[in-house]
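I am attaching a structure below and will ask some questions about it afterwards.
Shown here: the complex without one of its protein chains, the others still in place.
The block that comes next holds chain A.
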Amino acid sequence: MESTSQPVIFTTQTSFPLPYQKFFIPTSWRRYHLSQLVNKALSLSKIVPFDFLVKGEILRTSLGEWCAEHGVGEEETLEIEYIESVLPPQKLSDFPHDDWVSSVSCQPDGYFVTGSYDGIVRMFNYSRTLITSSKLHNAPITSITTMDDASYTSNSAQLVATASHDLTALLTRFTQTSDDQEDQEDSNLSTTTTTTKATPLAALHLHTSPLTCITSNENSTHLLTASWDSLIGVWDTKVPGEHEIGDIRASAPGPSRKRRKVVEEEQDEQWAAEGAGVNGGPNRSTVTVVVETKNVKRKAPITVLKSHKSRVSCALFGSQFRGIEGRAYSCGFDSTVRVWDVETGLCEHTINASEKAFTSLALPSTNLAVATATDRSMTMYDLRIPTTAVPAAPESSYMHPSTPSCIALPSYSGPKAQSATSSVTSVNEVITGAYDGIVRMWDLRSTKSAVTSFDAFGNERDKDSKKVLAVDWNAEKGVVGIGGEGGFVVWSFKEDVVSSRS
């Protein structure tokens, strides 16, 4: 059959550029044919699958059907951008939790860290072994962040900052020691020769309402906390020698200090017992360690950022390529995205959206921000548009069928971070998790539908779907950690990672 052809110009931002040339493509061709064409034209030794973006939309049909749908004539030259296609993600492993996982981190080399609603921070290594389980808070943990411990010489140390409903954030150091004396009684732990010890360093006291978010900057020198009380705290990670503020609890009347402590300890023991009882799996038998928080130094913020009128749901530091260094970015339930100068503590820029209670924020490039909101949308804003009273028009909007709760960008950590990020100045892939238990990967150029989506926890049909509350994407290893109502699961986004790890 003699089919008509369409003039096409290919562009790309990948490392496989084609010469600038006009191609005449039969209109019956689909993604597969185009991908083969690019592979043949470049004579690649190893076949790289590509996806094709036509006018900001991923080509899912044949070229002719697309043209008919969008009313593009045969004479018009189409500009098609191709990207390396994402392989269907695969579930790698499952880490059941007793309680909802509110925050996950895949950034430390070789570990997954999760924070849960039962106030416990858990660390898993890549062989799915629970390394440590430390009860840092009596209230639910809402957010965690992991940092390289610069002050500690041993590379096996990890700083974890946790934000909780108990109005404080805690800075904890996890150290691994090759000491197996403490685990003598645990006979099941055959392979473990190292123990991880959690040492709370400092408690961050500022907020008067539960905290929503804690993030660190690139160099792990500063922290940002966001809370329901519309404040954002800026902290450094130095551990003070003395308490910077007095004990607030001492002034509280009612039950005596002593009595309260006794009660708390009782509760803690009870919770610990529950945890031990349920964690009956062979590789998750580490007893939850109730961390003594008595000697933790109380710490005061460097600066407090005040402008939000309602709950602040997310606060981020700008880094080298994500936003501007020295700036902080935040979003809140007052439908604003704000840019702060951290040094002066002033709000530099405000983007007013109309009636969007933002739940999460990410910075895909220097001047762009994507934020999820409770109106089931993820919207992208150009941060350069001037501050006006009228609601700002979003650059583009990505609709979800359910409330999106979290965003993750591909992040690179460790020594390879410099080389990896230097080649890419902006990212187009974003992963969002939603309350319907579906994790979606979006290409920011394609607004119509997600590139790929998968059911994170394998929901059953009849029951309510398990909510996804946190995603973290380690692009270097090609893994995505997903936390939520169904515990913690790890999905792979790159095939080679699976092979290298297994």
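The rule we apply is simple: a residue touches a chain if its C-beta (ideal position, glycine included) is under 8 Å from a C-beta of that chain, and two chains touch if they have at least 3 such contacts; residues count from 1.
Keep in mind that, in the parts below, contacts and distances are computed from a predicted model.
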{"item": "Listed names \"GTP-binding protein Ypt6p\", \"Large ribosomal subunit protein bL19m\", \"protein-serine/threonine phosphatase\" or \"Ribosome biogenesis protein ERB1\", with the criterion being the UniProt name of the chain not displayed", "value": "\"Ribosome biogenesis protein ERB1\""}
{"item": "Absent-chain contact - pick from A:Tyr435, A:Trp473 or A:Phe488", "value": "A:Tyr435"}
{"item": "Candidate in contact with the missing chain, chosen from A:Ser35, A:Thr195 or A:Thr359", "value": "A:Thr359"}
{"item": "Residue, one of A:Ile9, A:Val72, A:Leu87 or A:Ala139, that touches the chain absent here", "value": "A:Ala139"}
{"item": "Contact partner of the left-out chain, one of A:His97, A:Arg122 or A:Arg311", "value": "A:Arg311"}
{"item": "Chain A residues touching the omitted chain (full complex)", "value": "100, 102, 117, 139-140, 165-167, 208-210, 228, 248-249, 251-255, 259, 263, 310-311, 333, 355, 357, 359, 374-376, 402-403, 405, 435, 464, 467, 469"}
